[in-house]
Each structure stands twice: as structure tokens, then as C-alpha cells.
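Of the protein chains in this complex, all but one are displayed in their positions.
Letters A, B and C name the chains as they come in the text, with residue numbers starting at 1 for each one.
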Amino acid sequence: MENELDIYQRQGFAQPMGLGQAPAVLIIDFVVGFTDPTHFGGGNIGAAITGTRQLLTLARVRGWPVAHTRVVYADDGSDVSAFTMKVPALLKLTETSPLSQIVPELTPAPGEAVFRKKHASAFFGTDLVAWLAFRRIDTLLVAGCTTSGCVRASVIDASAHNVRPIVITDCVGDRAVGPHEANLFDMGQKYADLLSMDELRAAVGSNAPAG
Amino acid sequence: MENELDIYQRQGFAQPMGLGQAPAVLIIDFVVGFTDPTHFGGGNIGAAITGTRQLLTLARVRGWPVAHTRVVYADDGSDVSAFTMKVPALLKLTETSPLSQIVPELTPAPGEAVFRKKHASAFFGTDLVAWLAFRRIDTLLVAGCTTSGCVRASVIDASAHNVRPIVITDCVGDRAVGPHEANLFDMGQKYADLLSMDELRAAVGSNAPAG
Amino acid sequence: MENELDIYQRQGFAQPMGLGQAPAVLIIDFVVGFTDPTHFGGGNIGAAITGTRQLLTLARVRGWPVAHTRVVYADDGSDVSAFTMKVPALLKLTETSPLSQIVPELTPAPGEAVFRKKHASAFFGTDLVAWLAFRRIDTLLVAGCTTSGCVRASVIDASAHNVRPIVITDCVGDRAVGPHEANLFDMGQKYADLLSMDELRAAVGSNAPAG
Partner (left out) sequence: MENELDIYQRQGFAQPMGLGQAPAVLIIDFVVGFTDPTHFGGGNIGAAITGTRQLLTLARVRGWPVAHTRVVYADDGSDVSAFTMKVPALLKLTETSPLSQIVPELTPAPGEAVFRKKHASAFFGTDLVAWLAFRRIDTLLVAGCTTSGCVRASVIDASAHNVRPIVITDCVGDRAVGPHEANLFDMGQKYADLLSMDELRAAVGSNAPAG
């Protein structure tokens, strides 16, 4: 596959955007139901939560705005959609279901936003775009799961809205490694910079803008 | 990878939606610049154009609404965005550039819509959603390129907007086969039904609704 | 003002759209805080609730889908926005505040949708557009308050999304009659048909489509 993918390089994809002046952190769908392989979990999602714990600490020290998302459907099962036709078990993620609660390691702090969503992208059916604009955010540090699902969808929308997405590779995970890797590739070619936590720390330095 | 991906099946992904009552065809970015490997082309994009020629003929016979998209940036290079920071060569696709003209095999007929776009999804920065609603479309037969780029982004948005995306596998292509296959997998699991042209013909039958 | 407004007629505004094939009812922000003049109420809002009770009964008999909206801000006051900068008292409308509960006369029935929103339009930051598309709705019968605020904003968005808005004049109200009348005029000229409950009943007849 190496050789095949050279075509992306020859065509000029994957140029780095770099960090902007005002970052925020978006933590996508790290809820209980995505930690358990009998529901939507598995793969490297647990490791990504551990990584995100570090990102969240960094964000709070720096004062970067933080937004979390949860998938929440109506209690009465009435939220049928194209998405739930493909993945019916999503409808179990209701407001009070244990499966839809943010994992304890990443409990939102006061003042951090929590967006409820019913579709893959954190932008669709939420006012995340307005939350970002109010804070003049130009860079979105992205964590969450799954890489091939809600992370990918949110990254495409962040790019479209011109809030540069930076995927923190230690902080995103998927139930299977193949799609995780394939989607990191696609995002890095077209929409996002990919940085590890170490690379992020180096990039923001000790006197980086505090967001 | 087979075994690893079994987890999707165990978790209940990839349920078929089936066709709805009112289909339309969306043909994404089959422009000259995506047929030439020295620009954005390569891989199986040529074959996908051939397949799409058949889909377009079927749509016209059936009277299904057809929408085409083109990528079009400002003539003066001023349309800089997060997307063009990752892929600067996109800015060459201007209104009158030969690279941004729809390929002759798929020239839009009178009454077919042509949406100009600057981002990956055919929904972003266009009024495609309103065009679909005016026609009460509930099913979007998707062709175009690239599978891992604008097709994937548009399919996610079609799903979010509850217009069921059906990816016609003979009619989508990419500059490299690895991302093509990986994205067909993701879309089939989460957002879209995948049908070949033969399967589509069988599904719509000889007295299918005319759209 | 009569003569002055003749210009709209001469320029061809205010053509009737008529009802489409598949109506739904949208009931905007009839919550306790908008019934009380010491909060956001006053004017003819009470009468509009009475009118809407009749519209809701008709919708349930006919089986038309019904969506309600509530304004709901974060409990901790963190939902500051351009809108709440203009109208700070909005922030009192939190999930559990009595002010933000739908009035008892219009309590949603099981299966009716309730959209929480933070901005004027019922479309912004919600997935109302997807809810409408899933049901192939082409006509939105609009009730709610205030005529000059959230009703007007939602009607503009319904028009843009090509779901024809029909404002039911007995079912919309405002805290002051001047803006109520001025906004009915604007909506009737540009975006919506205006029908009274009697005119709606006549238009849907006894064997109208059941939605």
C-alpha cells in the first residue's frame, strides 16, 4: 500500500496547517457505552481515554475552552433516523442510561460545555459552531471515539467551518485498528494535522497562547 | 483484518436501510482534474465514470432528479481555507479552468442541478439540502470521486439529514485503492447501503417509483 | 401605510404557495415564561395558546407529526451568546426552571418531538431539518411565540429549507401587537402563507392527506 499511497504526496496532499492562535479541545463521545466491547467499545479506546486525560489536564492548565459530546436519544425510542437504521443499538443511548454517561476519568468541569448529539458529527444538530465563534477559536484539538466514526465526521465539519482540526493521535480510538489507521491516514491527508501528545506539548511550548 | 472487523457485526452495525420511495442521484466532482493522475486523478476513477454513465442513463429514463457538483474556487486565489491549507492545489479549480469542468461523458442535461462547492461535502456551503427537500427526496444514490474524500463527506451529511445514502459501488472511485476500500467499509457499516449497478437495477425493478 | 405597501403588490410579492402533501405542526416556545408579562409574556400570547390547543387537536386527529420547542440554557449560566447579550434574562430558562416548561394546555403527547434550542430559530442548533426530512414533510403549520422573534426566525429557515411555512394566525402571538402585525405582514409577503384556523380547516377538508 505504501507505493499506492505515494500518489497523495505527488498530488500535494497533507500539507501541515500548524496551530493557530486560539485552540479549544473537543472530546467526542467518551461515554461508558463506548468503553465496553459488548456495546460499542473495544480496540484502543481505553488507551485513548488515558491519553485524553492528559490532554484535558493540559487544557485546564492552559485555560483552553473544552467541549465534550454525548450521544443522547429520546427515552421513548422515537428518535429513529437514517443513522439508527444502520446502527439500531444507538437508540439505547438515552439521557439517563449508564451507557451514555461520560466516563469518570473525563468528567466535565464547571464551565466546560457538553453537547448532546444524535448524529456522527459534533457539529450537526448542535450549536458547537456558535460556541466556537463566540470564543474566536481557530484550532480544534480533537480527542474521542471512534476514529472512523464521530471523530472523522467532526473533523470534516471542523475543516469545512475553517476551525483547523488537529487530531491528537494518543487521544482517539476505535473498536478495530484497521479503520482507526485508515481514517488517521485520510484525515491527515485532507483535513487535519496529526500530532501526538508529545508533539502537541512541544508545539504549544511553555509560553504558548493560553487560548 | 477479517477477524478484527467481526466486532462491527457483533455490535449490530451495517443493517440495510433499503431504498425509500423517492430517489435522486448525486454525482460528485467528476471533473477533468480528477481524471488526470498529474492533478487529482488516478486509481479507479475512470472506471467509476464509466459506471456513472450507466447510472445517469437509468436516472434519466426513470425521471429521477439529478444533481452534479463541481469544486470551484475564486479566480483570484482568495478562497484560502483550512481545506486548501491541507491541499493547496485545489485552488487551481476555478470557474473557467478546464480542470473544473464536468467530464464530457456526464455533461449535465437541462434541468439537472449543478452545485458549486469549496469543501468536501456537497452539503456544505450549498443549498443541496433545500433542493432535496423541495423534491421530497428520501434516498440519495451516490456516485463520484473520491470515495475517501468528497463522497465520504457527502454521505455522512446525507445520513445526518436523513436522506438515506446508497453508494453505487461501480460509480465511486479514488486515486488509490486502499482508501477506496477502507471508506466503502466505513460507509457500509455506519451510513450507507452499498449496491452495485446490477443490485440497484434489481432493487428498482421494472415498475419502480419514478422519483 | 396602505398606499406605501402597495409597492409589494406591484412587485409581485405574496403569491400563495398553498398546502403541500405532507404537513407537520411546529409549536414554538409556548412555555410558562412566555405567558407571564413579568417575564417574556403579554399581548396576545394567551389567545394564541388557546388557538394552538385547537391546532394540536386537529393534528392529532389527522396524525400529522408534531414538534414542540423549548428554550433551554445551561444550568450554570455558561451559555452566554450574542442572543443573551441582547436579552440577558433568557439565561433563566434552564432545563428544570418552571419558566421553561411547556404550558399544560399543550403538553406533548408520546411520540411528539421536543427540541431544545438556544437561539431564535427552531432550526438552529437542532436537528429539526433531519426530523422533517425523515418524515418527508413539505408543509410546516407554524404556531408559537413570539411572532416577531422565534416564529419569524423559524419561518425564514423553513422557507430556506423548502418546507413551506404556513403561519396559523390564531396560533401565534407576541408581547405587543405592533411587532405582531408587522411580522405577519413581512412573513406573508415573503416566506409564508397566512391562514386562520378556519381557513386551515377548510383547506385540509374532510379527506385531506393524513400526513
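As a convention for this text, a contact is a pair of C-beta atoms (placed from the backbone, for glycine too) under 8 Å apart; a residue touches a chain by one contact, two chains touch by 3 or more.
Fair warning: this is a prediction, and the values are worked out from it, not measured in the lab.
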| item | value |
| --- | --- |
| Residue among C:Ala14, C:Ile102 or C:Met197 touching the omitted chain | C:Ala14 |
| Contact footprint on subunit B, counting only the chain that is left out | 74, 76, 78, 80-82, 110-111, 113, 118-119, 124-127, 130, 134 |
| Touch residues of subunit C, complete complex, unshown partner | 1, 4-5, 7-8, 11-15, 17, 37, 39-40, 42-43, 81-83, 85-89, 119-121, 124-125, 148-149, 152-153, 156-160, 162-165, 175-179, 182-183, 185-186, 189-192 |
| Hidden partner chain, residues of subunit A it touches | 21-22, 127, 129-134, 136, 138, 160-163 |
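Here is the rule we use: only the chains that are shown with their structure count from here on.
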| item | value |
| --- | --- |
| Equivalent-chain rotation between subunit C and subunit A, CA atoms, steps of 5 degrees | 180 |
| Subunit A and subunit C, separation of their C-alpha mean positions in angstrom | 34 |
| For subunit A paired with subunit B, centre-to-centre distance based on mean C-alpha positions, whole Å | 25 |
| Shared-contact residues (touching 2 or more other chains) in subunit B | 160, 162-163 |
